[in-house]
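Excluded from the complex is one protein chain; the other protein chains are retained at their positions.
Naming follows writing order (A, B and C), and every chain is counted from residue 1.
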Amino acid sequence: MDFIVQLAIYSAIASIAAVSLNYVVGFTGIMSISHASFYGIGAYGTALLLTKTGLSFVPALLLGVLITGLVAAFASVPILRLREDSLMLVSVGFALIIHSLMLNWQSLTNGPRGVKSIPRPEIFGISLTDKNFYLVLCLVLLVLTIIIFYKITKSPYGTVIKGIRENEEVMKNYGYNVSKYKHSVFVLGAIFAGLAGGLFASYIQYISPESFILLPSVFMLIMVILGGMGSIGGSIIGAILITVIPELMRFAGLPSSFAAESNQIVYGIILFALMYWRPQGLFGKYKI
Amino acid sequence: MFQVLVNGIIVGGIYALITIGFNLIYSAVRFYHLAYGAVGILGAYLTYQIQKFIFETQGGGLITGFLFGLLISSIVTGMLGILIWKFLYRPLRKNGASNVSMIVASFGLLIILQNLIGLIFGQSAKTIRLSEVTTQGYEFLSASITKNQILILIVTLVSVFVFELFLHRTKIGTAIRAVGQNSQLAAVVGVKTEKVIYITFFIASFLSVLASSLIALEISLKPTYGLMLILKVIVASIIGGIGSMRGALVGGLMLGVAENFGAYYFGSQWQDTVAFGLLVIFLLVRPQGLFKK
Amino acid sequence: MNKQKHILLATMLTVVVALVLGGCSTKVANLSQEKIKLGYVGPLTGDLASIGNDEKRAIQLALTASGRTDIEVIFEDSHCNGQAGSNAAQKLVNVDQVQLIMGAGCSDATLAMLPIIQQGQVVLFSSLSTSPELTKVGGEYFFRNAPSDDKATEVLAKLIKNKKIALVSENNDFGQAFLNDLKVKLAEFDTTPVADEIFNTGTTDYKTILQKVKESKAEVLAVISNSPVSNGLVIKQAKELGLEMAYYGTDSIAGSEFSDTAQDAAEGVYAILVAANTADDRVNKLLQLYENTYLEGPASDAYTVLSYDRMNIVLKAIDAVGYDAEAIRNYLHTINYDGLAGYTSFDENGDSSILPLVLRFEDGELVPVQQ
Partner (left out) sequence: MSLLQIKNISKSFDGLKALHNLSFNVNDGEIVGVIGPNGAGKSTLFNAIMNHINKDSGDIYFDGINITKKPTHQIAGMGIVRTFQDSQPLPQISVQENLDLAFKYQTDISLVSVFGRHKFLQEEQQVHFTKIKELLHEVGLGSKLNVQAQDLSYGQGKLLEMLKVIASDARLILLDEPFSGLFPEMIKLVTKLIYDLSASGKTILLVEHNMQLIEEICDRVIVMDAGQKIADGDFKTVTKQQNVIDSYLGK
């Protein structure tokens, strides 16, 4: 059933992004809304390398992820100087600036017409045109992401970043270089968002600035909040629910005259209700 | 060149009007009421509906229809503002929600309101107009201003002036500022904070309808304008100093002028980048904005 | 911790079950009713929602007019975005097993759907996407009765060549593709525009751009945008600024949304557009039928007419060769259908023979102009 395989692929990609966002927001308390921009940079990086240079898939993806990491390193300097609501706002500003760069830097990104016919990946000779192989690739990378973040958050390093989430001043008093940790968390989170973006670009084979505007950042945040702050399993469940439910709504046979708007209203209600009943989300342990 | 400045000031005037309401709410309840943009647009749709009703069925003039519509919808939306606080936000605050989760909840409310407007009034654009014919503007000093723009400028200046008086001269005004500074302290001194917050939400929603209806004269009405407006308001409010009235006025004007000059020199596709670039610069250099310590 | 493990497993289970159930339930329904299922994917939300709704309503009007009860159209929303568009197409192809999909508005969704269409070997018939790039990339299963923009740019270039031209274009796939194509055509007539301004989708205040246009002393202002509201606002604000010049707009100008926004400012505006030719009384009958059924005029007459034609062409094809993508594809290459938009036939790339007309707003009505 290609439809279900495609949904599984989109869920896996969304899960990688959600887990990395949870690492930044849920574990370390950095309320960044610019995660979709790094997802977009990873997508554009990989897509442009694949279409414009002769690079094959694996180097293009790795290079795309590297570029995302570099941009994140630069962006983290201004963004991480702030906290809580002002950090949220500056990350929104950053996301919008990145989007308008994608839109207007026509010579590089071909502007609003996006990047077309991105070749399907070829790894060690197997061409991944067949969806099932692509799903295997996504699941392998998802499992890898889970292992990496599980290892980090269960180690003393994880305790330190959770401490930073609770109270930065106290952590400084115990000798932890708080800004160093926050920068490395922000950049690592962005790298995995770039990875998810690269996978998305080579699967859907066409990307344009529209898919990386503000709303995907918000959807990623909903995935993490719904799933649960500070719980890797929770953010995967959140990612699957947010990716799959709207597609299932297509079967609900709602008269499409208001199906579209009601979809969005459901998101609004989810957000509001969560903040009221379970700010820490389904499986989370930490209330934002 | 002068024309660009004029455009900037007029658009800035509208941003200022809405930001005043937004800052008022922030100073009373200390969080970003993101759904505020959608509340204003909902009010503007009401004005449109009432004007259409008066113009088409009661045979009243366009302008009387507009003013009458404006009055009714401002009051109705003002009530709605109070209900939103009473039944949606207050329970959240009582539940011990942090600022960040209040912002996330208010964003959820923005999405709900915006799509409800889409459902009720439909997706296609609606226009509010004051005259049958598109009248050419008045020329002075090589800049032309349309009638609508003059009306907007007058209403903005009047409401800012009235508002400053209200806030600093009347008892309720000082009460609102007291609650803003420190609500526990205000309560101890005997200020009925609950009542004051109701009044604040009423006035702010009233102002947002006023401003959104004025904007509708210029750019017609679409359900998605709520998000667009609130993003501009946040930038203006941060530049001016979150929560300060004078800051709202200056922040709004600065944003309007910066956007227009950005559009003039870099091209209009860079307009948003200029606005948000300004936001990022202010958040880094002077997070408390121009008018706050 | 294990309590959370249970919740985790429970949710995983419900999701999988829902998916499987969702998948096969429609399959079962499909077999029992033997109805011919057609698909539609288009922008039912977002900026082009009003035009997407026009398309949908035109299809429903054509279907009721034909009296066919054995045909059902499943409407899916593409949200004007790649991922949603590809999911919608994948669902229609796989779950509902449609042989033909009407739709594809924004390039985003169209280009994301193409790989699925080509793999599923299903016909994609669009009346909204006009981007010239689709001619090459479309593939053998892609048809459209909306003319590709390079035809519209040809007509427009001839009209405004060697004049002082100001171009104001929307920063989206339609606007930039049309703009670049037009500039190439104008260069052939060695005319270069005196002003070239781009605005972002959703911009509402054009006064500053128009100030630059005024300073460029252009004789002609060409507005390139597929959103009726933007077209309306640019022209209204230009008139308010007292810009005395000839105005040219593209096909989204015909319709209530543009005339509501521009009102009397629309007077004298030239439109290069397709099919909303009010001289043909079948077009007027359709627009009247639309207004009676939905109590409001269509947001864009042109796309309503094209979508109406499309439905009738599809009905004609199914009657002729049955409901099979392969057969329909071959049949469409041979058809020459006398539609409301004029005689429609398709070349090897699936582009239609319909040529855009030049019309002019005269006291609220769009009247054809003889070149």
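By our rule, a residue touches a chain if its C-beta (ideal position, glycine included) is under 8 Å from a C-beta of that chain, and two chains touch if they have at least 3 such contacts.
Owing to the predicted nature of the structure, the values given are computational and were not obtained by experimental measurement.
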Contact list for the unshown chain, restricted to visible chains: A
Of A:Val65, A:Val178 or A:Ile213, the one touching the omitted chain in the full complex: A:Val178
Sole residue of A:Thr53, A:Asn132 or A:Thr159 that reaches the chain not shown, by the stated touch rule: A:Thr159
Footprint left on chain A by the chain that the document does not show: 151-152, 155-157, 159-160, 162-163, 165-167, 169-178, 184, 188, 285-287
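In this text, only the chains that are shown with their structure count from here on.
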Centroid distance [mean C-alpha coordinates] between chain C and chain B, Å: 35
Chain A and chain C, separation of their C-alpha mean positions in angstrom: 32
Of all residues in chain A, the ones touching two or more other chains: 100, 103-104, 261, 264
Multi-partner residues of chain C (at least 2 other chains): 45, 49, 53, 171, 198, 200
Residues on chain B engaged by chain C in the complex (per definition of touch): 3-4, 7, 11, 118, 122-127, 129, 132-137, 139, 144, 146, 215, 218-220, 222, 224-225, 228, 260, 263-264, 267-269, 271-272
Chain A - residues contacting chain C, complex: 1-4, 6-7, 10, 100, 103-104, 106, 111-114, 116-117, 200, 204-208, 210-211, 231, 233-234, 237, 240-241, 244, 246-248, 250-251, 256-257, 259-261, 263-264, 282-283
Of chain A, residues touching chain B in the complex: 31, 78, 81-82, 84-86, 88-90, 92-94, 96-97, 100-101, 103-104, 218, 221, 225, 258, 261-262, 264-265, 267-272, 275-276, 279, 287-288
